[in-house]
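The complex appears here without one of its protein chains, the remainder shown in place.
Order as written gives the chain letters A and B; numbering starts at 1 within each chain.
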Amino acid sequence: MSILKELQKASLSPTAGLTGPDKHPMDDFLRMDRMPHIWCSTCGIGVSVNCFAKALEKLGTPLDDVVVVSGIGCTGRVAGYVKVDSFHTTHGRAIPFATGMKLANPKLKVIVFSGDGDIIAIGGNHFINAARRNIDITVICLNNFNYAMTGGQVAATTPEGAILSTSPYGNFETPFNLPFLAESVGAVYVARWTSLHVYNQTNSMVEAMKKPGFSFIEIVAPCPTIFERQQKMGDGLDRLRWYCENSEIQTDPKTKDANIGLRDKMIVGKFVDIERPTYLDAMNAHYQERLGPKYKVYEG
Amino acid sequence: MKADPKGVLTGSHYIDGDFACCEGALAAGCRFIAGYPITPSTEVVERFARRAPLVDGALFIQMEDELAASITLQGAVWAGKKAMTVTSGPGFSLMMEHIGLAAMTETPCVFVDVQRGGPSTGLPTLPSQADMMQARWGSHGDYEIIALSPNSPQETFDLTIEAFNLSEQYRVPVMFMMDECVGHMMERVVIPTADKIEITPRRFTKLPPGEYLPFKPGEDLVPDMFKAGDGYRLHVTGLTHDYRGYPAMTPEVQEQLVHRLVNKIRLNAPKIWRYEETGVEDADVVIVTYGITSRVAGEAIDIARKKGIKVGMLRLIVVWPFPEQRIFELASQGKAIVVAEMNYGQVFYEADRSARGKAPVVLAGHGGGTVHNIEDIVKKIEEAHKCRS
Partner (left out) sequence: MPVRQRETPFGLPRPETPHGEIVILEERCKGCGFCIEYCPHGVLITAKKYNAKGYHPPEIVKAELCVDCGYTYEPPKAGEKP
């Protein structure tokens, strides 16, 4: 048989030709019939899905009650690979879909896992309103500073000076400072980590999912095929080394200092951890006060 | 299945069409509305905002825009509730992407469009019927929906229940096309007791997790449904998907999926068609109309009959799928057809196509802002009658 045929035969199953047992402990959490996934080598998304799986295990919520909603884009594909009830919705509208799902059945644990362009550019309006209302969902925003799936266009989070396909002479627009934005619209938990900080990411995810209210985690991730390649920053591993040198974990960072420049140091850590009544708590309390015994507490 | 009495406001009421729509939704079991205010549909959500806290399990949320409203309700549907949103022309345009998502993921839900003068901002407080083609073709790609059009507040109540029933039966988004006149006119609406209202429950699957395939159709081309949180752990996507719901972007799967989505309504159309015929048997001219225009046309028919022209009316209750078979039958019998609608020709083109040249089809249209002048319709009847001979 030719080498090509042998390789094809070997690659037919994700567990073909192994030197050890063919099951990974995380296989129950992933849709193994859809592996291998589409993400590039050294992409930060796979790392975050791994952390997410770990976080769910630590959290202890039964997986039947977990719902993952994502939008469109590379990070949007996360919904397709996790073996929970998952919904791959339209571009930018994962957060209102998650809002509807959570309000219709408050027992579900709803997590929005999507990219920076999806959540804060096209989905910006929904992001700020869901945070304002303090809907009890967790939003994990993977920030790779561009629209990767469509080939690497400039995004609302792209640092100044970056060269991308729709900013071929360098980006001159000021990007969003996501923790600052999230804090200002009322998110109760705001954290930023990079793909390097896997343990911190996992713990943050556990904290965010435990916390009632709108929690937001920004994960700065490498995009080796597009962002890092266009800026000549190497591949994902080089970028992780760069994060190691240039990210500073602060214990009580201020969001207004959390801007990210193209080749500047960045601050990571937990920015905000406050208490606020969630949408449903506020609604129930309010109607009980106004309508008295006529009102039956809304439980879904 | 009988309606849940908690949502049924039994009695005889003097309310407008918008309120009747809200009551119809509650009677049908709708317990979630995500809305955005837009004239002339705002009253529907205002009524629901007032009623929802007092009906068990009902929740109203006013979203930040129509884009959010049209997808929030789909999240609620997948969590197990019946849901609806309400809008008018400009908002309907915004919702198009998510109508496509609902059609693709086969989400049963109701979109109410209380039509107003268009295009663009148009005439916010005045009626038209100019969104009919948009209801059918508004979103991109191939898909089919069901559209209903009431002509009175009482019928609004009844048809809203019917809209929910059809959406559950066929797992399709249903467009409820009112117009500002029917929405804002106040008439008597009699709401019966809950045990007299038939509602179609959601067709949840009886298969256990592992065996159930979310997009494998039954005999009527409609798959059974599931809801998040029941342990099925399934994936729903707007990408072209196979029976398991997994994205499978090949022409074969596109053929398998999208052709079925279209056939779901097309092949079941004879069961879905609904129209009301008056005086058609001996008529030489038939007026095809819907919504508020049908009430004006009724007057025009009386005047024309007095003038000696035998006119009948075919009032469309279900506008999409269009009853092309009936129009063809009428045209084949040599009856001329006048399409009276408050636009410059939308359903007219469907009727013209359905007649297949067997009979003249004439448009009695105008741009909206007010209902038709009766004399204009009578003139068109006379013109059609002349064309016929």
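What we mean here is this: contacts are C-beta pairs under 8 Å (C-beta built on N, C-alpha and C of every residue); 3 or more make two chains touch, one makes a residue touch a chain.
Since the structure is predicted, the reported quantities are computational estimates derived from the model, not experimental observations.
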Chains in view that touch the one left out, judged over the entire complex: A
Listed residues A:41, A:174 or A:246, member touching the removed chain: A:41
Hidden partner chain, touching residue among A:22, A:173 or A:248: A:22
Touch criterion as defined above, residue of A:179, A:213 or A:236 at the omitted chain: A:236
Chain not shown, touching residues in chain A: 7, 10-11, 14-22, 24-26, 35-36, 39-43, 46-47, 54, 198, 236-237, 240-241
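By our rule, only the chains that are shown with their structure count from here on.
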Chain B partner contacts - residues on chain A that touch it in the complex: 31, 33-34, 63-65, 67, 69, 79-80, 83-90, 93, 96-105, 107-108, 125-126, 129, 287, 291, 294-296, 298, 300
Chain A-facing residues of chain B, complex: 32, 34, 53-54, 56-57, 59, 61, 63-65, 67-69, 71-81, 83, 97-98, 101, 227-239, 246-247
